[in-house]
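Complex shown without one protein chain; remaining protein chains in place.
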Amino acid sequence: MPSSIPASSTAEEACSLDRFKKMIKSFGKNRYMAIGGTLIAIFMSLALFAPWLARCDPLAIDPVNRLHPPSFAHWMGTDELGRDVYSRVVFGSRTSIQIGFLVVFLSTALGLITGLAAGYFKRVDAIVMRILDGLMAFPDIIIAVTLAAVWGSGKLTLVLAMVTAYFPRMTRTVRAAAINVCDLEYVESAKSIGCTNFYIIRQYILPNSLSPIIVQAAFIFAAAVLSEAALSFLGVGIKPPTPSWGGMVSQGRTYLTIAPWVIVFPGIAIAMAVLGLNLLGDGLRDHMDPRLQF
Amino acid sequence: MSDKKSSVLWVCLIILLGCFSVMVCTSGKTLAQTSAPADSDKAKFGGTITVAWNLAPAHLDPNKSTGSEYGDIGYNIFEGLFEPDAGQVATPHLAESCKVENGGKTYLVTLRRGVKFHNGKEMIAEDVIASFNRWLTNNGGGKMVAPYFDSITQGAGPYEVVIRLKQLYAPFLNILSSNVANQKMFVMPKSVVEAAGDKPLDNPVGTGPYKLAGFIPDQHAKLVRFTEYTPVKKPSSFMAGERKAYADEIVYKFLPEEAVRIAGVQSGEFDFAVQVSTDQYKVLAGDPKAEPLIVPETMEHFFIFNGAQPPFNNIKARQALNHCLGIDAIAMATSGDSKFWVLDPSYMIKKSAWYTPDVGKGVYNTPNIEKARQLLTESGYAGTPVVILCSSADTVSVQAAQVAKAQAEAAGFKVDVQVYDRPTAVGIRSKKEGWNIFPSGFIASNPDPQVFGAWMGTNRWITNWDDADSRKMDAVFDRMMVEIDPSKRLDIVKEWNQEIYRTLPFIKLHNYSILHARAKRLQGVEAQPRIMFWNAWKEKVPAS
Partner (left out) sequence: MFNFIIRRLLLLIPVLLVVAVIAFLSTHIMPGDPVIMILGDFAPPEKIAAMRLQLGLDKPLYVQFVIWAQHILCGDMGHSLFLNQPVTQAIIGRVEPTLLLALIGQSLGILIGVPLGILAAVKHRTWIDQGSIGISLIGISMPSFWLALLLIMVFSVRLHILPSSGYIPLAEAGFGTIKYLILPGVTLGFMQSAIIARMTRSSMLDILNQDYIRTARAKGLSEKVVVLRHALRNALIPVVTVIGFSMAVLLGGTWIVETLFNIPGTGALAITAIMRRDYPIIQGSMIFTAGIYVLVNLLVDISYAIINPRIKYG
């Protein structure tokens, strides 16, 4: 709609500045997004500035000082090998972010292709969806263990396992959005005037599917962070000694009663990151749904 | 208004933290009431002992697997002709006596009379013969005896068995009674043995104080007292001597998760939980319902080299790694407080007759970065990462590997610790390439150094060790097996130990304790490398 307004460059600038201000304002009004955004910002900066924020080498082992409670020297105590929990939590954010981003990127790409195909081309729908039904039956643990055989255990294995497990969700989201849009009059009219499929998808379907995709992406990110913990629980997670939140929580569960700090701090980190992502997802959903706007 | 809104979310998080503090703060103020010392023996009878076990066996036939979980439950059901006493000496059990003749090559075993199997039949020679023959071909221990074995026949009457060996085999009785790797020769009825053939037993029947009442793999095994049990009339000592079935029932529940095993003892649901981390000691000691049970020096830890692959096909590289390792640090990281571990170069523990404390001087636990660097250079190490392969369930190994990585990298090694689930790790290590070091724990309280023969020598187990040194090791073992004079044999044992420290096909680390959790009301469980529940009883809780 705004593009249809012919305007001078200054007017357009003013307009976009106004829109930007409006957006910031609505960001502020949307508590979910504000809190979620803050949490994610903290999460991101932890990962970005890890080497400066960490106080020790996250891999430095010091068995004499194992399982020490939080102190001035070790803000979050030390773990079973005497490593600094705080530094490991800080560096662990990198692992979670890397995994999260890769999973989101790959599953969105796959989900878009399959979802648009299924939603727009009715003939492919049945085939694509049945294959996905089959895929969803495979727990990510099986995929993780199998892939570990081929590549060895590591981030890539985890990422691919999670992508296989999560992209069908994205496909379903995209497909549902596409089906909804496809039946609208303006798509039918576009078809009738002979627009190409590619044009219709790009011009009408994609923009209309965008908000559910972004929301779903935030949730998949959150699920990936949690899933890393679940897979670590079974011993197919990130290989030690690389710090990862899931690995810390699952290996530290033995020390729950003796040295709760070993599991509580990375656990809180997971909960906060996931909370932030979910809040952001919820907030975005509210924000992008025009009916819910002020 | 807006402050209120956002604060709600944070309040929720604080509630979450609150949950933790409830759980963390100890309620261990109440001291347990000390009950009066056990009154008459009669009062000990009755009740069910519920045990939280860590590993779940697929069946209950100890002959068909070397995994400890396949034997532990069977110890209640089956008995051997001989059983080890507290000093690891083979003592007649189902056997009344044993005469060794023909210079050590013939064993004349007299059986106890009137011993009943769980199926009601009396044990006689033909049962022993059938069991022995199945043991020879199916059991790992039996297979080690087989090359030395000649025949087993009935002697004079149904209560006498004659075993003849082709050549001397010093540890013969020790293997028959062994408590490691399920080597023991258990006596089962002939009919049961024949029905099973080479397949795992469907229907475990023995002479033991408890008989099987139900077994659901992955869930539980239920044992009930065998009322017609005929005990040995001698004081109990480890597995030998009198066994009394005080409890009516023993239920083994299979629970792989340590936290759940401990929680069950603390909450009063379980009477015993096996194998918990030694770090739990304080928690258990401070719990009003639970008590820690330490079994000292149960295990010894090893780093096993893959001798087929560079760099460790070169002795210099093995020596270099040895000089990297500060074993105290590894022990501390894996087993915590020093009361749970000892550094000891001997392969047999102190109470064994084959203890050799003087070996390994200048080799065992001699961290020396300079020397390590020099040896590493001499070995021509190309800088390819050394793979330490671990199974994720084996936390001791995973932690030891991480400490070793830090130590070895200081001297110029590149180390890659690879952790897999157990089947994957086992699969990888069974191949000649893809790994360089496999850390593993072994039961330390062995009856005889013979068990080491299964994995120390040319191409034994996973070592892929095949050179002049390994063949020399084979020769030492062969001599050890046929030497029956104790003092001469001890010399061979020392020679064997020295030979390992010279050639380093693996590096011995520390001996460490295993911690179990016992409910205070359960009495009489001995701190032994194998945990048994005969002779154990539950204190009756006065109705409150």
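Every chain is named by a letter (A and B) in the order it is written, and numbering of its residues begins at 1.
The definition used in the following text is that contacts are C-beta pairs under 8 Å (C-beta built on N, C-alpha and C of every residue); 3 or more make two chains touch, one makes a residue touch a chain.
Quantities reported herein were computed from a predicted structural model and do not represent experimental measurements.
Enquirer: Using the touch definition from the top, which of A:Gly77, A:Gly92, A:Gly115 or A:Gly267 touches the missing chain?
Expert: Of the candidates A:Gly77, A:Gly92, A:Gly115 or A:Gly267, A:Gly267 is in touch with the missing chain.
Enquirer: I'm checking contacts with the chain that's been left out. Which of B:Tyr148, B:Tyr355, B:Trp461 or B:Tyr501 qualifies?
Expert: Here the residue in touch with the unshown chain is B:Trp461.
Enquirer: Where the complex has a chain not shown, which of B:Ile77, B:Ala95, B:Val109 or B:Leu255 is the residue touching it?
Expert: Touches the omitted chain: B:Leu255.
Enquirer: Determine which one of B:Ile428, B:Ala444, B:Ala517 or B:Ala536 touches the chain that has been left out.
Expert: B:Ile428
Enquirer: May I ask which residue of A:Leu116, A:Val249 or A:Val262 touches the chain that does not appear here?
Expert: A:Val249
Enquirer: Which residue numbers on chain A touch the omitted chain?
Expert: 31-32, 126, 129-131, 133-134, 136-139, 141-143, 145-146, 148-150, 176, 179-180, 183, 222, 226, 229-230, 233-234, 246, 249-250, 253, 256-257, 263, 267, 270-272, 274-275, 278-279, 282, 285-286, 289, 291-292
Enquirer: Extract the touching residues of chain B with respect to the undisplayed chain.
Expert: Spelled out for chain B, the touching residues are 4-6, 8-9, 11-13, 16, 19-20, 22-23, 27, 56, 58-59, 64-67, 70, 138, 140, 143, 181-182, 198, 202, 216-219, 253-257, 259-260, 263-264, 266-269, 420-428, 430, 454-455, 461.
The definition used in the following text is that only the chains that are shown with their structure count from here on.
Enquirer: So the centre of each chain is just the mean of its C-alpha atoms; given that, what is the distance between chain A and chain B in Å?
Expert: 45
Enquirer: What does chain A use to touch chain B in their complex?
Expert: 31, 34-35, 59-61, 63-64, 66-67, 80-82, 145, 148-149, 152-153, 234-236, 239-241, 251, 253-260, 264, 268, 271
Enquirer: Provide the residue numbers of chain B that touch chain A in the complex, in ascending order.
Expert: Checking each residue of chain B against chain A gives 2, 5-6, 9, 13, 16-17, 20, 23-24, 258-259, 262, 277, 279-280, 282-283, 329-330, 332-333, 336, 392-393, 395, 398-399, 402-403, 405-406, 417-421, 424.
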